[in-house]
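Left out: one protein chain. Kept in place: all the others.
And then chain A:
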């Protein structure tokens, strides 16, 4: 029985190995093709040598840029993360307030649910030209794009989850004499907060996408700005580490939110990873 492949489990070390394998494979593939191209053309920019990438990272992350006097990687990261932070914070606040309101109060649901459903179906990227015209090219339009893209999803997700709270629980709270406000603060909020955080985790990908798209179109700094700027002269030695860095930041944010969730509601993660 135990010999069936579905019953065999990798040990800790072996799991680590299998996990690392795709990364190693990509690295090896990159090295092979990079070496091939560089042998033919030592100045090839498409697949720069790892040493070139390392030099560039050193320059971007640890030395002052001559033109702006800033350390580019940190300045770009700070700009992008603050935009992302504002966008996600506003979206979460809207998601929480409108989601709970719409899920719990039939009148709010009747008033808001149809329009939110429609808004959530508008592809945010299609709105970008309009956003730039109505909110200017500054920070505001970039934050608004993230909010437009992320908030409707959070609202709908949360509203559905509030609606799925068993009616017995709500009735029980009412028989115990709880007011609507007490139901919100004592019953709905504590059960919904971890769900909001989970929804936020799922929104990180789209949020980064909207951020980088906005930065690609008009910006003075930011991770997306840098990538689209140096794309002009095919500086893969900048683009590749920036992509890796964005991925790492996104991973850390996801991990941070998951940890936060475990902290504030340990009972929810019973059994699950």
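Note that in this section a contact is a pair of C-beta atoms (placed from the backbone, for glycine too) under 8 Å apart; a residue touches a chain by one contact, two chains touch by 3 or more; residues count from 1.
Here, contacts and distances are computed from a predicted model.
Hidden chain, UniProt protein name from the list "Protein-export membrane protein SecF", "Alkanesulfonate transporter substrate-binding subunit", "Cytochrome c oxidase subunit 2" or "Alpha-ketoacid dehydrogenase subunit beta": "Alkanesulfonate transporter substrate-binding subunit". From the options A:61, A:105, A:187 or A:216, the residue with contact to the unseen chain in the full assembly is A:216. Hidden from this view is one chain, which touches chain A at 19, 22-23, 25-26, 29-30, 33, 36-37, 40-48, 52, 55-56, 59, 67, 129, 132-133, 136-138, 216-220, 225, 228-229, 231-235, 237, 251, 254, 273.
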